[in-house]
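Dropping the structure in here first, questions after.
Excluded from the complex is one protein chain; the other protein chains are retained at their positions.
Labels for the chains are A, B and C, by order of writing; each one numbers its residues from 1.
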């Protein structure tokens, strides 16, 4: 299905960085959901650049809802949200047609689209399209919260600076949702920002890890094969630009554990069946077990850097020194945080709507 | 689509561990592919248990192709491959209905299927269904090889014992495909097997990491959003039981790199455009760049262990000591190796058939 | 999705007429549905040939449920039903490779499958695969009935003999479901059968029209665009071999009406909102309005006939006289009746499960 995600509640993206607009078409929404435009704006703000830590491009992200909303409620018909582009400087990107940026999509776009893709600002590959994802998710997140489902992501690591982990029951996420630089430990934030600035001074970039926790998911979401909860969430998370790894629960660390260490024994918390530990991140056999879902994404360092890179000029066939001008982020991890939240929200909204029916989210 | 994977070349699984049979329905195969039953048997052998390292259940895996093959060639119509079950001892699994095994799907199956799932031997969740996946993939792997596409997986780690990595151009994979215990470094194999046996003696289990390399994929496979090559491959790999993490290229390690370290500069190898390094695992912007695809799966330790576990009896509501009898593997990493190969083969077969048309694989 | 129908409750077919077996894989069934094997057998009997009116091939249709059922109830995992083939005389069909039968799929199969399709008995195109559809539907029909949904089809016409129409509220369908030759007016049955025998004596065949009525569908099923209720039902009905036309309500006759004649005014029946007439067949704007769904399929005369046909020999490039030996039906309309019921049942089961959630049918 190419550029569409989901079965019941689907999201399709469109747009190029320096084209007329970017946006998302959301289909299958329950009728009667309240659309909170302030909340959409709030979420978009979290994705927007932070002064020195990010690209200086000012993205006001003025969105228009073209369809699917009437008197402030979803109608149940397709909802199109469109964000006009502005403040574009297309001239900056022209050399990349001949000399594709290492680590970036310039070269693969050329191969896939036979030279017809819009190269300006990364075109359809631009991180700018994540604004549309964030806006789309901002329509369902309030409804998910009313259903008792909370989603929170923190910056678990940037460069070599780590935040502390979630506590076991993920009770400490309240402050994350409104944070522009979302960490659990404020000292970590300062050190992470220093690491970003150091890299920026070197004309370089850094990566990091995002960790997401979800509470309130009932037992029984996911399929035993192919559409396991891990499969579908990973599918969503790997479509965020720069994500190169996804793990659930203790993830890669589980490969070094013994079964007796990795298993989460069942016990009771009042009347509820819970697990005493949560090494499996709330998922057994591909299906939610009622515990918090825990997942992490590895975000690679931004590929566009100011530092000189020795690479190939496709037109001359000669090696050349590439120095990228233009505006770009020395780190996108903090901006990708709300994108991870958004992808997880859209994924769970879809899976739960499949399980409980099309009107579930509005009930 | 629940229990079906793929768009153009689709695979659906069916069966329960102690039911009549397990199998796969493969649709969208090009007509005219040679079906090599010996190769199917060979691949199934690689998944089968190894004496002490695995469960003693003898799975002869006698398969029948019910449809879709005529005079030894695929017809282009749906191909059903069915593997009858035998040598089942259903009595062993009955206690798990009351006391779900920690880390296993017993509890989530109960929640998802409202108590109607077949619990015997793990039912539909059983690793036995991977035999059907392996058989399905064994139909397309020879055709992919004829197209110059090779897929090879080695055991990168078991417990704390690591194999060496693939060399950069993945030239050393020939010996892997026929190996029951597939490593690049034979010494590693001995140490890994010792680690498994040590765990088994403790009534415990171990996990590990599988690393897969694919060569021969042209530039331009994958989509910029949602169906990125990483997304679709991860979707496939996470549906292998016990996989809790997936990464591409340098994966999680990239989160600690700088952009100047993680970027793969372009250069030439003869007339071919290549990258000087392959930190990105052959994928930029979600799309193949012509370099070898590199990915790793974290496999958790087998959850069923002989060691006593203190867990909940759902019927009594009391904590109880669970000692699992029955047959199970102290490690499934080496058996999962051919399953990873198979999922990657099926995924790429689908994506390439979308790109090049339904008859591509037979051309 | 090629050989799969449905989104939530999906059916995939496999098999060739003279291969090992034919069957269906049904995924997405709610767990806990009672599987009544006697009812499956009953439904298969209705599809089976009737002495002189049909092909003398005896199809005992002995089916095996390979998976997805435990202790007589659906488990919620994929259900495979397999019907072994027997009583096949493959020799009869060999000339059709060179001289494709007019009106049949021989020639198009050749073009689509590049000569690799199994030609024996029509291969995968054989009407025999409808046995698998009937068996699949027989699993959901009892549950739909418990939900108050009834589906009934009668033979509205064969050759130039018509049955009477359903009455407005479709109260007279009880006798149809168990009838081998299902008509509302018994005199029509005798005349239809006479028409079939007359054609058979001429070595020729006849077609007809099937009319299906569905009661108990709530208001609000279907989508405004693309997946209108008419679109999805027609998609299903046109996949029955030999169907060349589908219409809803007054269908083609509406094209000659005025709006004032074709509109169904709303009124009350007790507390219920109903329409005074049902020209629209229970569907407005692509969505069910609570009235009985009414639809008709045109079934063309069986293409395989004993009469001599002057057609092309592909190998010689010369015109030739083709006289089809082998066994075939002078009319399939009466046998297709239960197939139409089955396709409608599977379609509505899917659409309602999307609307109300995966477990709906078992609630």
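Just a few scattered comments:
To be clear about the criterion, contacts are C-beta pairs under 8 Å (C-beta built on N, C-alpha and C of every residue); 3 or more make two chains touch, one makes a residue touch a chain.
Please read all numbers here as calculations on a predicted model, not as lab measurements.
Considering C:7, C:116 or C:181, the position touching the chain not shown turns out to be C:7 (whole complex). Listed by residue number, the positions of subunit A touching the unshown chain are 1-4, 7-8, 10, 12-16, 19-23, 25, 27-28, 31-32, 64-68, 70, 73-80, 82, 112-118, 123-124, 359, 362. By the touch rule set out above, subunit B reaches the unshown chain at residues 7-8, 77, 224, 354-360.
Residues of subunit C in contact with the chain left out of this view: 1-5, 7, 13, 100-105, 107-109, 111-113, 124-125, 129, 157, 159-160, 199, 202, 204-209, 218-228, 230-232, 234-236, 238-239, 241, 243-268, 273, 275, 279-281, 283-290, 298-305, 307, 309-312, 314, 317, 319.
As a convention for this text, only the chains that are shown with their structure count from here on.
Across the assembly, the mean Cα position most removed from that of subunit B is the one of C. Computed from the mean C-alpha positions, the centre of subunit A lies at a distance of 46 Å from the centre of subunit C. Averaging C-alpha coordinates per chain places the centre of subunit B 39 Å away from that of subunit C. Annotation for subunit C: residues 7-8, 77, 359 touch two or more other chains.
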